[in-house]
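Input: a single structure, listed below in C-alpha coordinates.
One protein chain is absent from this view; the other protein chains keep their places.
Entry: chain A
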Amino acid sequence: MSQYAGVANEDSINLSRSERKRVRTRSWKLLAALAGTQKPMLALTLVLVVVSNLARVAFPLLIAWAIDWGLPQVRNGNWAALGITGGAYVLAAITAGSLLGWYILCTARISQAMLLDLRLDVFRHTQRLSLEFHENYTSGRIISRQTSDLETLRELLDQGISELVSAGVFVVFTLISIFVLDWRSGLVVLVTALPIWLLFGWYQKRSELVFRESRVVSARVIGSFVETMTGIRAVKAFRKEKSNDAAYSQIAGEYRDNSIRSINLFGVLQPSLVLIGNLAVAAVLAWGGFRILDGELGVGVLVALLLATNRVFQPVENIAMFYQSLQSATAALEKVSGLLEEAPTVVEPAKPQPLEHAAGALEFTDAVFGYGDGPVIMEKFDLAIPAGQTIAVVGQTGAGKSTLAKLIARFYDLRSGTLSIDGVPIEQIANNDLRRHVVMVTQEAFLFSGTVAENIALGKPGATIEEIILAARAVGAHEFITALPEGYDTDVNKRGGRVSSGQRQLISFARAFLADPAVLILDEATSSLDIPSERAVQRGLQTLLGNRTALIIAHRLSTVQIADRVLVVHDGKIVEDGSPAELIGSEGRFAALHRAWRESLV
(Lines give C-alpha, C1' and ligand atoms only; values in the text may rest on other atoms or scores of the structure.)
Protein backbone atom coordinates (compact mmCIF):
# COMPACT_ATOMS: atom_id res chain seq x y z
CA MET A 1 0.00 0.00 0.00
CA SER A 2 1.37 3.38 -0.96
CA GLN A 3 2.12 5.76 1.83
CA TYR A 4 0.17 8.40 -0.10
CA ALA A 5 -2.90 6.26 -0.67
CA GLY A 6 -6.09 8.18 -0.05
CA VAL A 7 -5.56 11.21 2.14
CA ALA A 8 -2.52 9.83 3.95
CA ASN A 9 0.33 12.35 4.07
CA GLU A 10 -1.63 14.72 1.88
CA ASP A 11 0.20 17.69 3.36
CA SER A 12 3.58 16.68 1.98
CA ILE A 13 4.83 18.88 -0.81
CA ASN A 14 7.93 17.04 -2.03
CA LEU A 15 7.05 13.59 -3.23
CA SER A 16 9.32 10.85 -4.47
CA ARG A 17 9.30 10.17 -8.20
CA SER A 18 7.02 7.18 -8.04
CA GLU A 19 4.64 8.72 -5.52
CA ARG A 20 4.42 11.90 -7.53
CA LYS A 21 3.55 9.87 -10.58
CA ARG A 22 0.91 8.05 -8.63
CA VAL A 23 -0.91 11.12 -7.31
CA ARG A 24 -0.62 12.95 -10.63
CA THR A 25 -2.02 10.02 -12.58
CA ARG A 26 -4.81 9.72 -10.06
CA SER A 27 -5.58 13.38 -10.52
CA TRP A 28 -5.55 13.30 -14.33
CA LYS A 29 -7.63 10.15 -14.40
CA LEU A 30 -10.27 11.95 -12.41
CA LEU A 31 -10.20 14.87 -14.82
CA ALA A 32 -10.39 12.53 -17.81
CA ALA A 33 -13.28 10.62 -16.27
CA LEU A 34 -15.18 13.86 -15.71
CA ALA A 35 -14.54 15.01 -19.27
CA GLY A 36 -15.46 11.55 -20.59
CA THR A 37 -19.13 12.05 -19.81
CA GLN A 38 -19.16 15.22 -21.89
CA LYS A 39 -17.88 13.76 -25.15
CA PRO A 40 -20.75 14.74 -27.48
CA MET A 41 -20.85 18.24 -26.07
CA LEU A 42 -17.06 18.55 -26.37
CA ALA A 43 -17.24 17.43 -30.00
CA LEU A 44 -19.91 20.03 -30.73
CA THR A 45 -17.78 22.70 -29.08
CA LEU A 46 -14.80 21.72 -31.17
CA VAL A 47 -16.84 22.06 -34.36
CA LEU A 48 -18.11 25.45 -33.21
CA VAL A 49 -14.59 26.67 -32.56
CA VAL A 50 -13.33 25.61 -35.94
CA VAL A 51 -16.30 27.07 -37.79
CA SER A 52 -16.26 30.34 -35.87
CA ASN A 53 -12.54 30.71 -36.55
CA LEU A 54 -13.21 30.11 -40.23
CA ALA A 55 -15.93 32.76 -40.16
CA ARG A 56 -13.40 35.17 -38.73
CA VAL A 57 -10.88 34.34 -41.38
CA ALA A 58 -13.60 35.21 -43.89
CA PHE A 59 -13.66 38.92 -42.92
CA PRO A 60 -10.35 39.97 -44.52
CA LEU A 61 -11.11 37.78 -47.54
CA LEU A 62 -14.47 39.47 -47.96
CA ILE A 63 -12.85 42.89 -47.80
CA ALA A 64 -10.26 41.91 -50.38
CA TRP A 65 -13.03 40.51 -52.58
CA ALA A 66 -15.13 43.65 -52.11
CA ILE A 67 -12.27 45.89 -53.22
CA ASP A 68 -11.03 43.70 -56.07
CA TRP A 69 -14.42 42.66 -57.46
CA GLY A 70 -17.02 44.94 -55.88
CA LEU A 71 -15.39 48.30 -56.47
CA PRO A 72 -15.01 47.97 -60.27
CA GLN A 73 -18.61 46.67 -60.43
CA VAL A 74 -19.89 49.71 -58.51
CA ARG A 75 -17.79 51.99 -60.69
CA ASN A 76 -19.48 50.40 -63.68
CA GLY A 77 -22.83 51.27 -62.21
CA ASN A 78 -23.71 47.84 -60.84
CA TRP A 79 -25.17 49.06 -57.57
CA ALA A 80 -26.28 45.56 -56.61
CA ALA A 81 -22.63 44.75 -55.90
CA LEU A 82 -22.85 47.11 -52.92
CA GLY A 83 -25.67 45.05 -51.44
CA ILE A 84 -23.98 41.75 -52.28
CA THR A 85 -20.63 42.59 -50.66
CA GLY A 86 -22.16 44.44 -47.73
CA GLY A 87 -24.76 41.72 -47.22
CA ALA A 88 -22.15 38.96 -47.34
CA TYR A 89 -20.13 40.79 -44.72
CA VAL A 90 -23.14 41.28 -42.44
CA LEU A 91 -24.02 37.61 -42.84
CA ALA A 92 -20.50 36.62 -41.84
CA ALA A 93 -20.73 39.02 -38.89
CA ILE A 94 -23.97 37.50 -37.60
CA THR A 95 -22.66 33.98 -38.15
CA ALA A 96 -19.43 34.68 -36.30
CA GLY A 97 -21.27 36.39 -33.42
CA SER A 98 -23.85 33.64 -33.06
CA LEU A 99 -21.26 30.91 -33.20
CA LEU A 100 -19.21 32.62 -30.55
CA GLY A 101 -22.24 33.10 -28.30
CA TRP A 102 -23.28 29.50 -28.79
CA TYR A 103 -19.76 28.38 -28.10
CA ILE A 104 -19.56 30.33 -24.82
CA LEU A 105 -22.80 28.72 -23.73
CA CYS A 106 -21.56 25.24 -24.65
CA THR A 107 -18.33 25.56 -22.69
CA ALA A 108 -20.31 26.86 -19.71
CA ARG A 109 -22.62 23.85 -19.91
CA ILE A 110 -19.68 21.47 -20.11
CA SER A 111 -17.80 23.02 -17.26
CA GLN A 112 -20.90 23.26 -15.07
CA ALA A 113 -21.85 19.65 -15.79
CA MET A 114 -18.37 18.42 -14.89
CA LEU A 115 -18.31 20.55 -11.80
CA LEU A 116 -21.71 19.31 -10.67
CA ASP A 117 -20.68 15.68 -11.22
CA LEU A 118 -17.58 16.11 -9.14
CA ARG A 119 -19.34 18.14 -6.44
CA LEU A 120 -21.99 15.46 -6.00
CA ASP A 121 -19.42 12.66 -6.12
CA VAL A 122 -17.28 14.21 -3.43
CA PHE A 123 -20.25 15.01 -1.24
CA ARG A 124 -21.72 11.53 -1.54
CA HIS A 125 -18.38 9.87 -1.01
CA THR A 126 -17.54 11.97 2.03
CA GLN A 127 -20.88 11.17 3.57
CA ARG A 128 -20.30 7.48 2.98
CA LEU A 129 -16.92 7.45 4.66
CA SER A 130 -16.91 5.95 8.12
CA LEU A 131 -16.93 7.91 11.32
CA GLU A 132 -13.38 6.80 11.97
CA PHE A 133 -12.34 8.79 8.92
CA HIS A 134 -14.27 11.86 9.98
CA GLU A 135 -12.77 11.80 13.44
CA ASN A 136 -9.27 11.98 11.99
CA TYR A 137 -9.76 14.18 8.94
CA THR A 138 -10.61 17.70 9.98
CA SER A 139 -13.82 19.33 8.90
CA GLY A 140 -11.84 22.32 7.64
CA ARG A 141 -10.16 20.04 5.13
CA ILE A 142 -13.38 18.45 3.96
CA ILE A 143 -14.88 21.88 3.51
CA SER A 144 -11.85 23.16 1.64
CA ARG A 145 -11.83 20.07 -0.60
CA GLN A 146 -15.44 20.79 -1.46
CA THR A 147 -15.11 24.53 -1.88
CA SER A 148 -11.78 26.08 -2.82
CA ASP A 149 -10.33 22.94 -4.41
CA LEU A 150 -13.34 22.60 -6.68
CA GLU A 151 -13.07 26.30 -7.43
CA THR A 152 -9.70 25.71 -9.14
CA LEU A 153 -11.34 23.16 -11.42
CA ARG A 154 -14.01 25.69 -12.24
CA GLU A 155 -11.34 28.24 -13.17
CA LEU A 156 -9.64 25.72 -15.40
CA LEU A 157 -12.86 24.84 -17.16
CA ASP A 158 -14.19 28.36 -17.43
CA GLN A 159 -11.26 30.00 -19.11
CA GLY A 160 -9.34 26.91 -20.01
CA ILE A 161 -11.13 24.93 -22.65
CA SER A 162 -12.15 27.91 -24.71
CA GLU A 163 -8.66 29.40 -24.69
CA LEU A 164 -6.93 26.14 -25.41
CA VAL A 165 -9.06 24.92 -28.27
CA SER A 166 -9.25 28.15 -30.19
CA ALA A 167 -5.59 28.92 -29.56
CA GLY A 168 -4.59 25.44 -30.70
CA VAL A 169 -6.64 25.68 -33.88
CA PHE A 170 -5.21 29.10 -34.61
CA VAL A 171 -1.61 28.04 -34.09
CA VAL A 172 -1.95 25.00 -36.32
CA PHE A 173 -3.59 26.96 -39.14
CA THR A 174 -1.00 29.72 -39.01
CA LEU A 175 1.93 27.32 -38.79
CA ILE A 176 0.73 25.47 -41.86
CA SER A 177 0.46 28.74 -43.77
CA ILE A 178 4.06 29.61 -42.81
CA PHE A 179 5.30 26.27 -44.10
CA VAL A 180 3.40 26.72 -47.31
CA LEU A 181 4.96 30.17 -47.81
CA ASP A 182 8.52 29.16 -46.99
CA TRP A 183 9.51 25.91 -45.31
CA ARG A 184 12.84 27.31 -44.11
CA SER A 185 11.10 29.96 -42.03
CA GLY A 186 8.74 27.25 -40.85
CA LEU A 187 11.78 25.41 -39.50
CA VAL A 188 12.93 28.53 -37.68
CA VAL A 189 9.54 28.74 -35.97
CA LEU A 190 9.60 25.04 -35.19
CA VAL A 191 13.02 25.34 -33.58
CA THR A 192 11.52 27.68 -30.97
CA ALA A 193 9.47 24.70 -29.80
CA LEU A 194 12.57 23.47 -27.99
CA PRO A 195 13.10 26.49 -25.68
CA ILE A 196 9.34 26.72 -25.20
CA TRP A 197 9.20 23.09 -24.25
CA LEU A 198 12.09 23.56 -21.80
CA LEU A 199 10.43 26.63 -20.36
CA PHE A 200 7.16 24.81 -19.80
CA GLY A 201 9.11 21.97 -18.22
CA TRP A 202 10.81 24.37 -15.83
CA TYR A 203 7.52 26.05 -15.00
CA GLN A 204 5.75 22.76 -14.48
CA LYS A 205 8.38 21.50 -12.08
CA ARG A 206 8.41 24.65 -9.97
CA SER A 207 4.73 25.44 -10.06
CA GLU A 208 3.72 21.90 -9.15
CA LEU A 209 5.29 22.31 -5.71
CA VAL A 210 3.87 25.78 -5.23
CA PHE A 211 0.37 24.77 -6.23
CA ARG A 212 0.49 21.68 -4.08
CA GLU A 213 1.51 23.83 -1.16
CA SER A 214 -1.25 26.25 -2.05
CA ARG A 215 -3.91 23.59 -1.49
CA VAL A 216 -2.45 22.73 1.89
CA VAL A 217 -2.22 26.35 3.00
CA SER A 218 -5.66 27.26 1.75
CA ALA A 219 -7.13 24.32 3.66
CA ARG A 220 -5.50 25.72 6.78
CA VAL A 221 -6.87 29.20 6.14
CA ILE A 222 -10.33 27.70 5.73
CA GLY A 223 -9.96 25.46 8.77
CA SER A 224 -8.94 28.35 10.94
CA PHE A 225 -11.81 30.47 9.64
CA VAL A 226 -14.45 27.81 10.20
CA GLU A 227 -13.20 26.92 13.64
CA THR A 228 -13.33 30.54 14.76
CA MET A 229 -16.79 31.19 13.36
CA THR A 230 -18.35 28.03 14.73
CA GLY A 231 -16.79 28.64 18.13
CA ILE A 232 -17.41 32.38 18.27
CA ARG A 233 -19.00 32.33 21.74
CA ALA A 234 -15.92 30.89 23.36
CA VAL A 235 -13.69 33.12 21.25
CA LYS A 236 -15.38 36.16 22.72
CA ALA A 237 -15.77 34.89 26.24
CA PHE A 238 -12.08 34.06 26.48
CA ARG A 239 -10.89 37.12 24.54
CA LYS A 240 -9.22 35.02 21.90
CA GLU A 241 -9.86 37.65 19.19
CA LYS A 242 -6.41 39.16 19.28
CA SER A 243 -4.47 35.93 19.18
CA ASN A 244 -6.86 34.65 16.51
CA ASP A 245 -6.27 37.78 14.47
CA ALA A 246 -2.54 37.24 14.73
CA ALA A 247 -2.75 33.56 13.87
CA TYR A 248 -5.14 34.12 10.98
CA SER A 249 -3.14 36.98 9.59
CA GLN A 250 -0.04 34.82 9.77
CA ILE A 251 -1.61 31.98 7.85
CA ALA A 252 -3.45 34.25 5.42
CA GLY A 253 -0.04 35.85 4.85
CA GLU A 254 1.44 32.45 4.05
CA TYR A 255 -1.36 31.91 1.60
CA ARG A 256 -0.66 35.32 0.04
CA ASP A 257 3.07 34.59 -0.24
CA ASN A 258 2.26 31.31 -1.86
CA SER A 259 -0.03 33.03 -4.39
CA ILE A 260 2.63 35.61 -5.12
CA ARG A 261 5.17 32.85 -5.68
CA SER A 262 2.91 31.05 -8.10
CA ILE A 263 2.00 34.24 -9.94
CA ASN A 264 5.63 35.24 -10.13
CA LEU A 265 6.54 31.92 -11.69
CA PHE A 266 3.96 32.66 -14.32
CA GLY A 267 5.37 36.17 -14.48
CA VAL A 268 8.63 34.65 -15.74
CA LEU A 269 6.97 32.18 -18.08
CA GLN A 270 4.74 34.64 -19.88
CA PRO A 271 7.29 37.37 -20.78
CA SER A 272 9.78 34.66 -21.74
CA LEU A 273 7.28 33.34 -24.23
CA VAL A 274 6.77 36.83 -25.60
CA LEU A 275 10.53 37.19 -25.89
CA ILE A 276 10.96 33.87 -27.68
CA GLY A 277 8.20 34.78 -30.11
CA ASN A 278 9.68 38.17 -30.88
CA LEU A 279 13.17 36.73 -31.29
CA ALA A 280 11.75 34.18 -33.69
CA VAL A 281 10.34 37.06 -35.74
CA ALA A 282 13.78 38.70 -35.70
CA ALA A 283 15.36 35.41 -36.79
CA VAL A 284 12.93 35.01 -39.67
CA LEU A 285 13.69 38.61 -40.60
CA ALA A 286 17.44 38.00 -40.54
CA TRP A 287 17.38 34.86 -42.59
CA GLY A 288 14.75 36.21 -44.96
CA GLY A 289 16.54 39.55 -45.25
CA PHE A 290 19.77 37.98 -46.45
CA ARG A 291 17.92 35.79 -48.90
CA ILE A 292 16.25 38.89 -50.30
CA LEU A 293 19.72 40.38 -50.78
CA ASP A 294 20.65 37.18 -52.59
CA GLY A 295 17.46 37.48 -54.60
CA GLU A 296 16.19 34.12 -53.35
CA LEU A 297 13.06 35.45 -51.67
CA GLY A 298 10.38 37.91 -52.71
CA VAL A 299 9.65 40.94 -50.54
CA GLY A 300 5.91 40.23 -50.46
CA VAL A 301 6.51 36.70 -49.20
CA LEU A 302 8.74 37.97 -46.43
CA VAL A 303 6.10 40.45 -45.29
CA ALA A 304 3.53 37.69 -45.14
CA LEU A 305 5.97 35.41 -43.32
CA LEU A 306 6.85 38.00 -40.72
CA LEU A 307 3.25 38.87 -39.99
CA ALA A 308 2.32 35.20 -39.72
CA THR A 309 5.24 34.46 -37.42
CA ASN A 310 4.23 37.39 -35.27
CA ARG A 311 0.69 36.08 -35.04
CA VAL A 312 1.55 32.44 -34.44
CA PHE A 313 3.00 33.33 -31.06
CA GLN A 314 0.09 35.42 -29.85
CA PRO A 315 -2.07 32.53 -28.60
CA VAL A 316 0.91 30.84 -26.96
CA GLU A 317 0.21 33.16 -24.03
CA ASN A 318 -3.33 31.85 -23.80
CA ILE A 319 -1.97 28.34 -23.86
CA ALA A 320 0.36 29.29 -21.04
CA MET A 321 -2.59 30.59 -19.03
CA PHE A 322 -4.41 27.38 -19.62
CA TYR A 323 -1.34 25.51 -18.49
CA GLN A 324 -1.23 27.53 -15.31
CA SER A 325 -4.87 26.71 -14.50
CA LEU A 326 -4.19 23.10 -15.35
CA GLN A 327 -1.31 22.95 -12.89
CA SER A 328 -3.42 24.55 -10.20
CA ALA A 329 -6.38 22.26 -10.82
CA THR A 330 -4.18 19.18 -10.97
CA ALA A 331 -2.77 20.01 -7.55
CA ALA A 332 -6.30 20.39 -6.21
CA LEU A 333 -7.51 17.22 -7.87
CA GLU A 334 -4.59 15.34 -6.31
CA LYS A 335 -6.25 16.06 -2.99
CA VAL A 336 -9.80 15.51 -4.15
CA SER A 337 -8.96 12.22 -5.83
CA GLY A 338 -7.18 11.17 -2.64
CA LEU A 339 -10.35 11.80 -0.71
CA LEU A 340 -12.32 9.83 -3.29
CA GLU A 341 -9.79 7.02 -3.00
CA GLU A 342 -10.52 6.60 0.70
CA ALA A 343 -12.66 3.52 1.20
CA PRO A 344 -15.19 3.37 4.02
CA THR A 345 -13.84 1.10 6.74
CA VAL A 346 -17.40 0.11 7.53
CA VAL A 347 -18.38 -1.50 4.27
CA GLU A 348 -21.88 -1.87 2.93
CA PRO A 349 -22.49 -5.56 2.02
CA ALA A 350 -22.41 -6.44 -1.66
CA LYS A 351 -25.17 -9.01 -1.24
CA PRO A 352 -27.13 -7.93 1.80
CA GLN A 353 -29.45 -10.25 3.65
CA PRO A 354 -32.90 -8.74 3.61
CA LEU A 355 -34.23 -7.63 6.97
CA GLU A 356 -37.66 -6.22 6.24
CA HIS A 357 -38.94 -6.40 9.79
CA ALA A 358 -36.68 -6.61 12.78
CA ALA A 359 -37.62 -7.76 16.25
CA GLY A 360 -34.43 -6.30 17.64
CA ALA A 361 -32.58 -9.21 19.26
CA LEU A 362 -28.88 -8.39 19.55
CA GLU A 363 -26.07 -10.83 20.08
CA PHE A 364 -22.33 -10.30 20.45
CA THR A 365 -20.24 -13.47 20.15
CA ASP A 366 -16.50 -13.54 20.92
CA ALA A 367 -16.49 -9.83 20.19
CA VAL A 368 -13.23 -7.85 20.37
CA PHE A 369 -12.89 -4.20 19.46
CA GLY A 370 -10.16 -1.60 19.04
CA TYR A 371 -9.91 1.53 16.87
CA GLY A 372 -7.86 1.04 13.69
CA ASP A 373 -4.59 -0.61 14.62
CA GLY A 374 -4.77 0.80 18.12
CA PRO A 375 -4.95 -1.07 21.39
CA VAL A 376 -7.91 -3.30 22.26
CA ILE A 377 -10.71 -1.23 23.77
CA MET A 378 -13.28 -3.93 24.40
CA GLU A 379 -11.83 -7.28 25.40
CA LYS A 380 -13.43 -10.46 24.17
CA PHE A 381 -17.02 -10.62 25.33
CA ASP A 382 -20.36 -12.29 24.69
CA LEU A 383 -23.63 -10.48 25.17
CA ALA A 384 -27.15 -11.44 24.22
CA ILE A 385 -29.95 -8.90 24.38
CA PRO A 386 -33.36 -10.38 23.68
CA ALA A 387 -35.78 -8.39 21.54
CA GLY A 388 -37.75 -5.83 23.49
CA GLN A 389 -35.41 -5.56 26.44
CA THR A 390 -34.43 -2.19 27.87
CA ILE A 391 -30.79 -2.15 28.89
CA ALA A 392 -29.06 0.51 30.92
CA VAL A 393 -25.31 0.77 30.51
CA VAL A 394 -23.46 2.45 33.33
CA GLY A 395 -19.83 3.02 34.12
CA GLN A 396 -17.33 5.83 34.31
CA THR A 397 -16.45 8.13 31.43
CA GLY A 398 -14.16 6.29 29.06
CA ALA A 399 -15.10 2.83 30.33
CA GLY A 400 -16.45 1.78 26.94
CA LYS A 401 -20.17 2.52 27.20
CA SER A 402 -20.26 4.66 24.07
CA THR A 403 -18.14 2.11 22.24
CA LEU A 404 -20.81 -0.49 22.83
CA ALA A 405 -23.41 1.91 21.46
CA LYS A 406 -21.33 2.77 18.41
CA LEU A 407 -20.85 -0.91 17.61
CA ILE A 408 -24.58 -1.57 17.64
CA ALA A 409 -25.15 1.50 15.45
CA ARG A 410 -22.37 0.14 13.23
CA PHE A 411 -20.34 3.31 13.31
CA TYR A 412 -17.47 0.87 13.72
CA ASP A 413 -16.97 -2.82 12.99
CA LEU A 414 -15.66 -5.37 15.45
CA ARG A 415 -12.04 -6.37 15.18
CA SER A 416 -13.04 -9.98 15.59
CA GLY A 417 -16.13 -11.93 16.58
CA THR A 418 -19.65 -11.21 15.44
CA LEU A 419 -22.58 -8.98 16.21
CA SER A 420 -25.94 -10.01 14.87
CA ILE A 421 -29.42 -8.53 14.78
CA ASP A 422 -32.15 -11.14 14.77
CA GLY A 423 -29.48 -13.66 13.89
CA VAL A 424 -28.25 -11.72 10.84
CA PRO A 425 -24.63 -10.56 11.09
CA ILE A 426 -24.64 -6.78 11.13
CA GLU A 427 -22.14 -6.58 8.26
CA GLN A 428 -24.65 -8.33 6.02
CA ILE A 429 -27.50 -5.92 6.58
CA ALA A 430 -28.02 -3.27 3.93
CA ASN A 431 -27.32 0.20 5.25
CA ASN A 432 -30.88 1.32 4.60
CA ASP A 433 -32.35 -1.59 6.53
CA LEU A 434 -29.91 -1.13 9.37
CA ARG A 435 -30.65 2.57 9.75
CA ARG A 436 -34.36 1.93 9.64
CA HIS A 437 -34.12 -0.57 12.47
CA VAL A 438 -31.35 0.92 14.59
CA VAL A 439 -31.35 4.57 15.61
CA MET A 440 -28.97 6.32 17.94
CA VAL A 441 -29.57 9.60 19.75
CA THR A 442 -26.44 11.25 21.04
CA GLN A 443 -25.71 13.92 23.56
CA GLU A 444 -24.75 16.47 20.93
CA ALA A 445 -28.10 17.30 19.44
CA PHE A 446 -27.19 18.77 16.09
CA LEU A 447 -29.81 20.81 14.27
CA PHE A 448 -29.61 21.33 10.53
CA SER A 449 -30.63 24.54 8.86
CA GLY A 450 -34.32 24.48 8.16
CA THR A 451 -37.43 24.58 10.30
CA VAL A 452 -38.11 22.74 13.53
CA ALA A 453 -40.57 20.50 11.69
CA GLU A 454 -37.96 19.63 9.07
CA ASN A 455 -35.48 18.77 11.77
CA ILE A 456 -37.91 16.38 13.42
CA ALA A 457 -38.88 14.93 10.04
CA LEU A 458 -35.28 13.89 9.58
CA GLY A 459 -36.34 10.80 11.57
CA LYS A 460 -38.82 9.89 8.85
CA PRO A 461 -38.61 11.77 5.59
CA GLY A 462 -42.03 12.47 4.20
CA ALA A 463 -43.68 12.49 7.60
CA THR A 464 -46.90 14.50 7.77
CA ILE A 465 -47.13 17.48 10.09
CA GLU A 466 -49.58 15.48 12.22
CA GLU A 467 -47.00 12.75 12.72
CA ILE A 468 -44.39 15.35 13.55
CA ILE A 469 -46.62 16.99 16.14
CA LEU A 470 -47.49 13.62 17.59
CA ALA A 471 -43.81 12.81 18.04
CA ALA A 472 -43.13 16.21 19.58
CA ARG A 473 -46.05 15.77 21.99
CA ALA A 474 -44.85 12.31 22.96
CA VAL A 475 -41.51 13.64 24.17
CA GLY A 476 -42.94 16.81 25.68
CA ALA A 477 -41.48 19.17 23.09
CA HIS A 478 -44.78 20.43 21.70
CA GLU A 479 -45.25 23.21 24.26
CA PHE A 480 -41.98 24.98 23.69
CA ILE A 481 -42.20 24.56 19.93
CA THR A 482 -45.62 26.18 19.73
CA ALA A 483 -44.27 29.01 21.89
CA LEU A 484 -41.61 29.80 19.24
CA PRO A 485 -42.43 32.78 16.99
CA GLU A 486 -43.44 30.64 14.05
CA GLY A 487 -44.10 27.38 15.85
CA TYR A 488 -43.05 24.33 13.87
CA ASP A 489 -42.07 26.56 10.96
CA THR A 490 -39.51 28.46 12.99
CA ASP A 491 -36.17 28.48 11.23
CA VAL A 492 -33.65 27.07 13.67
CA ASN A 493 -30.80 28.70 11.84
CA LYS A 494 -32.13 32.21 12.11
CA ARG A 495 -33.18 31.72 15.66
CA GLY A 496 -30.50 29.35 16.82
CA GLY A 497 -29.95 31.45 19.87
CA ARG A 498 -33.33 30.78 21.31
CA VAL A 499 -33.27 27.01 21.00
CA SER A 500 -31.46 25.91 24.13
CA SER A 501 -29.44 22.73 24.25
CA GLY A 502 -32.17 21.09 26.32
CA GLN A 503 -34.68 21.96 23.66
CA ARG A 504 -32.35 20.66 20.99
CA GLN A 505 -32.21 17.37 22.85
CA LEU A 506 -35.99 17.28 22.91
CA ILE A 507 -36.08 17.86 19.17
CA SER A 508 -33.67 15.00 18.57
CA PHE A 509 -35.79 12.82 20.81
CA ALA A 510 -38.82 13.64 18.74
CA ARG A 511 -36.74 12.74 15.70
CA ALA A 512 -35.99 9.31 17.18
CA PHE A 513 -39.61 8.86 18.21
CA LEU A 514 -40.72 9.54 14.66
CA ALA A 515 -38.11 7.15 13.25
CA ASP A 516 -39.79 4.34 15.20
CA PRO A 517 -36.86 1.88 15.12
CA ALA A 518 -36.68 -1.68 16.46
CA VAL A 519 -33.49 -0.85 18.35
CA LEU A 520 -33.05 2.51 20.01
CA ILE A 521 -29.74 3.67 21.44
CA LEU A 522 -29.67 6.67 23.73
CA ASP A 523 -26.19 7.93 24.46
CA GLU A 524 -26.47 10.55 27.17
CA ALA A 525 -29.46 11.86 25.35
CA THR A 526 -31.13 13.56 28.29
CA SER A 527 -28.13 15.19 29.93
CA SER A 528 -29.22 18.79 29.36
CA LEU A 529 -32.85 18.36 30.30
CA ASP A 530 -34.39 19.71 33.42
CA ILE A 531 -36.08 17.22 35.65
CA PRO A 532 -39.69 17.78 34.55
CA SER A 533 -38.67 17.54 30.89
CA GLU A 534 -36.69 14.43 31.57
CA ARG A 535 -39.68 13.02 33.35
CA ALA A 536 -41.84 13.80 30.31
CA VAL A 537 -39.29 12.16 28.06
CA GLN A 538 -39.24 9.11 30.24
CA ARG A 539 -42.96 8.83 30.19
CA GLY A 540 -42.72 9.06 26.43
CA LEU A 541 -39.94 6.49 26.51
CA GLN A 542 -41.99 4.01 28.43
CA THR A 543 -44.55 4.01 25.66
CA LEU A 544 -41.85 4.22 23.03
CA LEU A 545 -39.80 1.41 24.50
CA GLY A 546 -42.77 -0.86 25.00
CA ASN A 547 -41.81 -3.54 22.51
CA ARG A 548 -38.47 -2.45 21.26
CA THR A 549 -34.91 -3.07 22.24
CA ALA A 550 -33.25 -0.14 23.91
CA LEU A 551 -29.75 0.56 25.03
CA ILE A 552 -29.59 3.55 27.33
CA ILE A 553 -26.35 5.12 28.44
CA ALA A 554 -27.01 7.46 31.29
CA HIS A 555 -25.39 9.01 34.27
CA ARG A 556 -28.69 9.37 36.04
CA LEU A 557 -30.32 6.87 38.25
CA SER A 558 -33.75 7.91 37.07
CA THR A 559 -33.04 6.59 33.63
CA VAL A 560 -31.61 3.37 34.91
CA GLN A 561 -34.77 2.71 36.85
CA ILE A 562 -36.84 2.16 33.77
CA ALA A 563 -34.41 -0.53 32.57
CA ASP A 564 -35.07 -4.27 32.67
CA ARG A 565 -31.40 -4.98 32.94
CA VAL A 566 -28.23 -3.13 33.84
CA LEU A 567 -24.75 -3.62 32.41
CA VAL A 568 -21.83 -2.16 34.30
CA VAL A 569 -18.85 -1.49 32.06
CA HIS A 570 -15.39 -0.97 33.45
CA ASP A 571 -12.11 -0.76 31.55
CA GLY A 572 -13.60 -2.26 28.40
CA LYS A 573 -15.19 -5.19 30.18
CA ILE A 574 -18.74 -5.92 31.22
CA VAL A 575 -18.23 -6.49 34.91
CA GLU A 576 -21.82 -6.72 36.13
CA ASP A 577 -25.00 -7.83 34.41
CA GLY A 578 -28.41 -8.20 36.01
CA SER A 579 -31.70 -6.57 36.87
CA PRO A 580 -31.45 -3.30 38.81
CA ALA A 581 -32.86 -4.95 41.91
CA GLU A 582 -30.36 -7.81 41.78
CA LEU A 583 -27.42 -5.51 41.35
CA ILE A 584 -28.50 -3.13 44.09
CA GLY A 585 -28.78 -6.12 46.37
CA SER A 586 -25.25 -7.26 45.60
CA GLU A 587 -22.14 -5.51 46.82
CA GLY A 588 -20.73 -4.59 43.43
CA ARG A 589 -19.98 -1.36 41.60
CA PHE A 590 -23.58 -0.75 40.73
CA ALA A 591 -24.67 -0.95 44.32
CA ALA A 592 -22.02 1.62 45.19
CA LEU A 593 -23.05 3.85 42.31
CA HIS A 594 -26.63 3.55 43.37
CA ARG A 595 -25.78 4.72 46.85
CA ALA A 596 -23.93 7.69 45.44
CA TRP A 597 -26.94 8.56 43.34
CA ARG A 598 -29.31 8.35 46.24
CA GLU A 599 -27.09 10.77 48.10
CA SER A 600 -27.01 13.19 45.21
CA LEU A 601 -30.79 13.30 45.03
CA VAL A 602 -31.43 15.49 47.94
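Just so we're on the same page, a contact is a pair of C-beta atoms (placed from the backbone, for glycine too) under 8 Å apart; a residue touches a chain by one contact, two chains touch by 3 or more; residues count from 1.
As a working rule, contacts and distances are computed from a predicted model.
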From "Multidrug ABC transporter ATP-binding protein", "Response regulatory domain-containing protein", "ABC-type glycerol-3-phosphate transport system, permease component" or "Phosphoribosylformylglycinamidine synthase subunit PurS", the hidden chain's UniProt protein name: "Multidrug ABC transporter ATP-binding protein"
Among A:N9, A:T228 or A:T345, the residue in touch with the chain that has been omitted: A:T228
Hidden partner chain, touching residue among A:G6, A:G186, A:G277 or A:G540: A:G277
Touch criterion as defined above, residue of A:W102, A:F179 or A:F200 at the omitted chain: A:W102
Option touching the unshown chain, where A:A5, A:M41, A:L54 or A:L131 are the choices: A:L131
Identified contact with the non-displayed chain, of A:S148, A:T365 or A:S420: A:S148
Given A:L116, A:L194 or A:I465, the one touching the chain that is not displayed: A:L116
